[in-house]
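A single protein chain has been removed from this complex, and every other one stays in its place.
In order of appearance the chains are A and B, and numbering begins at 1 in each one.
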Amino acid sequence: MTQTGDIKTLKLDGRDVSARADETILQIARQNGIFIPTMCELEGLSSPGACRLCLVEVKGSSKLMPACLTHAEEGMEVTTGSERLVNYRRMIVELFFTERNHVCSVCVSNGNCELQSLAQKVGLTHVHFPYRFPGEQVDASHGRFIADHNRCILCTRCVRVCDEIEGAHTWDVMGRGIQSHVVTDLHEPWGASASCTGCGKCVQVCPTGALFEKGRSVAEMHKRRQFLPYLTLMREGRE
Amino acid sequence: MTPDELEQIAEKERAAQSECATELRVCVAAGCLSCQSDKVKDALDAEIRQRGIGGCRVKGVGCMGLCAEGPLVSTSKGKMYKLVQPSDAGAVLDTFDPGTQDKILPAHLHCPTDTPFFQSQQKIVLENSGIIDPERIEEYIARDGYSALMKALTEMTPQEVIAEITASGLRGRGGAGYPTGLKWSTVAKAAGAKKFVICNADEGDPGAFMDRSVLESDPHRVLEGMLIAACAVGAQEGYIYVRAEYPLAIKRLRTAIRQAERLGLLGANICGTRFSLHLDLRLGAGAFVCGEETALIASIEGQRGTPRARPPYPAISGLMGGPTLINNVETYANVAPILRKGGAWYAGIGTEKSKGTKVFALAGRVKNTGLVEVPMGITLRRMVFEIGGGIPEGRQFKAVQTGGPSGGCLPEAALDMPIEYESLAKAGSIMGSGGMIVMDESSCMVDVARYFMDFCMTESCGKCVPCRVGTYQMHRILTAITNMTATPKDLAMLEELCDLVKHTSLCGLGQSAPNPVISTLKSFAAEYKAHIEEHRCPAGVCGIDAEGDKA
Partner (left out) sequence: MSRKKLATVWLDGCSGCHMSFLDMDERLIELAAKAELVYSPLVDHKEFPPDVDVTLVEGAVSSEEDLHKIQTIRARTKCLVSLGDCAVTANVPGMRNPFPVIEVYDRAYRENTTLDPGEPNEVVPRLLPHARPVHEVVTVDVFVPGCPPSAGVIYEAVTALLEGKHPDLSAKTRFGA
C-alpha cells in the first residue's frame, strides 16, 4: 500500500502536478480537471487497458502509454491531448461504431450512453470507415434483463464486475478477434445461467444499451453505477 | 549424478558407437516423416539384416536441413542420399556393402554435400540435429550434453553464468532480440519467493518451423538451456509451452524430460546440489497470440490467452505474479554451447550488434527449401541465391518476407543488406523468429499483404479495439483492392489504419500487424496503383478469375 511521503511531482500538459506513486495518470488528470476519454476503465474495477482511448504521450517513451495503467513517476512529462492523440481517439470511437449495429435513435440508452456522448465529445459527426452490419443476437431469456449484442462494444466491464465484485463470474469472453463475444456461463442463454445471481451489476456498469432492464423503452434506460466505488471502499475498509 | 558419472555415460556411449563402422541416419523429424521416412528406416534395417552386413546400423535422427529433398538419409562417413523411398534401400546399401560397392548409385538418390547449402552454414543450435537420436539421452551426453549444466552447477556462480551469457551478446531469438543476459539478470535480481522459467515453443508464424525442428531433433539441448537458466535466475519451476499442433515435438520432449529425471539431471536436488527444477509441458490450443509472453503466461495460468499491458514485465511480475524468465526455444538452445565454449567465442561470430548464428526456415520460391543455420550478418542475397539455390524455373526474384505476419517484404534493392536485428528493422521488416519466405514474379504483393492481414485478423485476440476492428477494416480494404473494387479513398484509409493499429494496439501482434502492408506499400506501390487505377494485377494473381478460388 501507499507509503506516506512517496509523492511524485510531474508535468501534465505542461502543468506541474503532484501525485502519490500508486496513482495513475488518469486519476491525476481527473483530479486536475483534464479530460482523457475512457471506455473500458471504470472506477472500482480493474483496468484492462483495452479500449486504447486513454493513450497519452510520455516524454522519452517512443510508445503511447495507457493513462489508466501508467503510474506517476518523478519528473514525468505527459501530454494528454496532442493532435495525434485526438486523431487516434476519434478513429477508435469510429471503429467502435463500425463494429456492431449502433442505432442510437431506437436504443434504450439513447441520451444516457457513454459511447454516444463520447462520440460527441471527440467531435464525431460521422463515421468515415464503412460499417460492418453484422448479424448479432439478442438474448432476452433472463427474467429481468436483456443482452443485445448489437450494442456491445466488448469493454468487458460486465465480465469484470461479475468476477471482481459479485464473485459469480457468469460473464466471460468467447471467440477471437472480430468474432469475440461476451457470453454467460459456457455460452448458454442468460436465463438458463446457473451462476448468475441476478444482481444486475453488469447492467448498471454497461456503458451502452447492450445490457438493459426489461420494460425499458427508447431512451428510458438510466444506469446507476455510483455504487461501485463505495462498494470497493467499504470492502477495503472491512479487510 | 556427478561430472564423473556423466563422463562415464558419455564414454560408454562413444565406445558403443565406435563399434559400429557405419551408421545410417534416417531423418525422422516431421518433414521427412511426412514422406514416410519411418518406412525407409524399416526397409534399410530389414535390408541390412537380410544381407548380414556387419558393423552397420540404422538409426532415426533429427532434421538434416534440406527438407525439400526428403526423405534424407546420411551416413556417419558423410555421404548423403535424398528422396529415398523404401524401395531404394537396396541401392543405398549397395554403395557401402563391400560386395556391391562398385555399383553406381542412381543419380536421383545422390545428394552432394559440397554445395553452398551445406558449406555456408555454421551449426551451433543445430550441431546435433541429424546426427543424434533425439530419443536417447545417452547420445546427447556423448556429444558433451549436460556438461555445461555440470559446469554451471559445480564450477560457476549464478552471477558468472549470467556474465557469460551477457558476454556472448546473445539476443532473444523469438523475434524482438532483447539481450538475453540482461533479461536473465533482471529476473535474478527481481524480488520474489518463487521464480519461474518458461520456454516459449508456441511457434506460429506461417512458414516457420525452426523451433519444431530443434525440439524434434535435439530436445535435451533445450532442457539443458532451461536448467542453466533456472539455476542462474533462481527458479525452481518451469514450463515448456508448446503448441499442440506439434505432436512429435511434444512426444520427444516428454521422453527427454523423463530420461533427464531418471538420471537425476532434472527434478529435486539436481546432481546432488541444492538446485531443483521441475519442468512441465503446457500445450497451446492453437492461438497465435499465445506466443506473446503475457498471453502465454495467462494461458499457462488457465486463463483466456490474451495479452496484458506491460509494464510490469514478466521478469518482475509474471506467472502467478512471480518473476518469470521467458525465452524462446532457439535462445535456450544456444545456452549450453555458450557455457561450454565461452561467451567470447560466441561473440566472435556474427556482427557487432547481432552475435552468433540464427536458424532460418527457408520457404517459398527457392530451390532448396529447408532449415539452415547461418552466422548473423550474412546477406539476404547469399541466403536466397547461394544457400537457397536461387529461384526455380528461371523466374525472377521479387521479394523476401522475413518475420512472419509481423515482418515485412523486402525487395531486390534490400538483398545486399546483412541479416541482423537492426538492419532488418531499418529496412521495414524484422528478424522475427526466423521464417523466410521467398517470392518470385508470380506473387502479387497486394495479395501477400492481404494473406498476412487475414492471418492477423483471424489471430487477433479481440481484447483491444484497434487490433480487433482495425485489422478487420484493413483486411476489408485489401480484399477490395485484390477484387479491383477499391478506390484511391480506400488506399488513404488503409494508410490511416496502418498508422492507428501500429501505434495504439495493446500487444506486439497488433503493433506489427500493419508491417506487411507498410512494407509492400513502400516497395511495391506500383502494384497497388495498378489494382486500384487500372484494375489490373501485374502478377496475374488477383481478379475476377481468382475470385472463385478465394471464396
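As a convention for this text, a contact is a pair of C-beta atoms (placed from the backbone, for glycine too) under 8 Å apart; a residue touches a chain by one contact, two chains touch by 3 or more.
Just so it is clear, the model here is predicted, and its values are computed rather than measured.
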Chains on display which the left-out chain touches in the complete complex: A
Contacting the left-out chain in the complete assembly, out of A:Ile7, A:Val86 or A:Val127: A:Val127
Touching residue (missing chain; options A:Ala72, A:Met91 or A:Cys104): A:Cys104
Interface residues of chain A (partner: the chain not displayed): 97, 101-107, 110-111, 116-117, 119-120, 123-128, 130-131, 133-136
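The criterion applied here is as follows: only the chains that are shown with their structure count from here on.
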Centre distance in Å when chain A and chain B are each reduced to the mean of their C-alpha atoms: 39
Sites on chain A touched by chain B in the complex: 48-52, 55, 63-64, 66, 69, 88, 91-92, 95-96, 98-99, 128-130, 132, 154, 172-173, 175-180
Residue ranges of chain B in contact with chain A within the complex: 287, 289, 304, 308-309, 457-473, 476, 493, 496-497, 500, 503-506
